[in-house]
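Before anything else, here's the structure in question.
Heads up, one of the protein chains got dropped from this complex, but the rest are sitting where they should.
And then subunit A:
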Amino acid sequence: MRILIVEDEVFIALDLEMQILDMGYEVVGIAATKETAIEIACAQVPDLALVDLHLAGPSSGAEAAAFLRAELGVPSIIVSGSLHELTELDIASIAPVSLLGKPFSPVKLQAAIRDADTGRHR
């Protein structure tokens, strides 16, 4: 499975990348803004995106995830320290495969990614 990381915090992004690689999946890129996320996603069409709601600058992770879902059919796992900021409308347009509140343990991340992978093959 090929995964896109959308996260503006460099240490978290690099750590997520390592965790994903350790799980035996591929990372197609790391994006820190909505624009970069969309750019990479259009070029690479990943199977899954790991999206942080808060991104650098005025960027919105929710908008990036909604775009990925609507335009490319790419599902997202939403990661955030403030999940409560997600509106019902956001959830409807993103249709996330899971929501992970920060901080989360590697075990949880692994479970969420495996779930997404299983869902993909069904």
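Convention: contacts are C-beta pairs under 8 Å (C-beta built on N, C-alpha and C of every residue); 3 or more make two chains touch, one makes a residue touch a chain; residues count from 1.
One rule holds in what follows: contacts and distances are computed from a predicted model.
Protein name for the hidden chain, per its UniProt entry and selected from "ABC transporter ATP-binding protein", "Response regulator transcription factor", "histidine kinase" or "Cytochrome c oxidase assembly protein": "histidine kinase".
Residue A:14 is the one among A:14, A:42 or A:70 that touches the chain not shown. Where subunit A meets the chain that is not shown, the touching residues are 9-16, 18-19, 30-32, 36, 54, 56-58, 81-82, 102-104, 106.
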